[in-house]
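Missing here is one protein chain; the remaining ones are kept as they sit in the complex.
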Amino acid sequence: MILYFLTLVLFVMGLYCLVAKKNIIKKIIGIVITEYSINLFLILIGYRKGGVAPIILKGMDAGVVAESSVDPLPQALVLTSIVIGLGVLALMVAICLRLYEKYKTFDMSDINKLQG
Amino acid sequence: MEIYLLTLLIFMIIGALIAIETKNLLSSVISVGVVGFTLSIAFLMLRAPDIAITQVVVEILILVVLIRATITRDNTSIEGRGGTFPFVSSLIFFGLFLIFAFFALKELPRFGEPLMKVSERYLRMGPEQTKAMNIVTGILLDFRAYDTIGEATVLLTSIVGAFCILRRRGRKLVEDADDEKTGILEDEDIKGSFEGF
Partner (left out) sequence: MVDLDQEIRDSKKGMTPIVKTITRFVMGIIVMFGAYIVLYGHLTPGGGFAGGVILACGYILLTLGFGKDVSLKKMNNLAASLLDNLGVLIFLSIGLLGTTAGYFFLNFIDHGQDFKLFSSGIIPLCNIAIALKVTSSLFAIFLALSIFGRFVSTLVEEEE
């Protein structure tokens, strides 16, 4: 229970960094921290006390794994989510570099002000 | 077990706090790296080895991309908040969110007793229907292959989008011929400035 709550505190810290900072790179760092917290939350939900990893090695019995393994479904979905986070980060940094080239600054309030 | 996870989470929160508040951009990128590697240790303790491997390597690439973004000429300290209104309102709303989340989290099943209605079927019939001994890979590529197609599409779209944004400098005049080749290296402005890399 307290573990879930601390994970949500990490999520809120990432959101705060996204909303209330002026520097674009800080906003990107906020998005990265939010993604970490959500992946951790999904894996925390699927944990079973005293569980084994969902892999059958050569000497093991398949029944033991089926009885007492942790939940494999959130693990499969979080695996794709981590790699998608990397792709979206590349897109965000590309946009950020383009903005720097046009406005010569990383400061969001200056970029907001320049209305031509 | 819970004590270890609690320690790791408190370490992550301290690292995130440093990443958010420090003025030097390079220091905050390194703090994000610390949070990512601690997350990988937490995944290993939660019995998820596939995800721990993936998180370590993706964390390295996130650090490489972020350091590329921060080493420009105008590096440090455009710091400070964006005014008082976002700061105060975000504190109020996120405080309300945390209070409601505390009541909502009581409805979830207790930590350590998951509700595995679909996963029981995957665990029982996974090794015999697909002969994959790694059940997570069996779910990813046999039971739930549509999600993997969606993931490949999202990666493809984001990479193509990043290419389109980084491709040319400015617009061309209308009278110029429209016969550029594909590939990034054909821009004359770029070719001249990279002789000694």
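Letters are used for the chains, namely A and B, taken in the order the chains are written, and counting of residues starts over at 1 for each.
In this text, a residue touches a chain if its C-beta (ideal position, glycine included) is under 8 Å from a C-beta of that chain, and two chains touch if they have at least 3 such contacts.
For clarity, every value in this text was computed on a predicted model and none was experimentally measured.
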item: Chains shown that the absent chain touches, full complex; value: A, B
item: Given A:V19, A:I45, A:V83 or A:M108, the one touching the chain that is not displayed; value: A:V83
item: Residues of subunit A (touch criterion as defined above) contacting the omitted chain; value: 53, 55, 58, 79-80, 82-83, 86-87, 90, 93-94, 97, 100-101
item: Residues of subunit B in contact with the chain not shown; value: 49-50, 53-54, 57-58, 60-61, 64-65, 68-69, 71-73, 127, 130-134, 136-138, 140-142, 145-146, 148-149, 152-153, 155-156, 159, 162-163, 166, 169, 182-185, 189-190, 193-194, 196-197
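One rule holds in what follows: only the chains that are shown with their structure count from here on.
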item: Distance from subunit B to subunit A - Cα centre to Cα centre, in angstrom; value: 5
item: Subunit A residues within the subunit B interface of the complex; value: 1-10, 12-17, 19-23, 25-26, 28-30, 32-33, 36, 39-40, 43-49, 51-57, 62, 65-66, 69-73, 75-80, 82-91, 93-98, 100-101, 104-109
item: Complex contacts: residues of subunit B adjacent to subunit A; value: 1-2, 5-6, 9-10, 12-13, 16-17, 19-20, 25, 28-29, 32, 35-36, 39, 42-43, 46-51, 54-55, 58, 61-62, 65-66, 68-70, 72, 74, 78-83, 86-87, 90-91, 94, 97-98, 101-102, 105-106, 108, 110-114, 116, 118-120, 122-124, 127, 133-136, 139-140, 144, 147-148, 151, 154-155, 158-159, 161-162, 165-166, 169
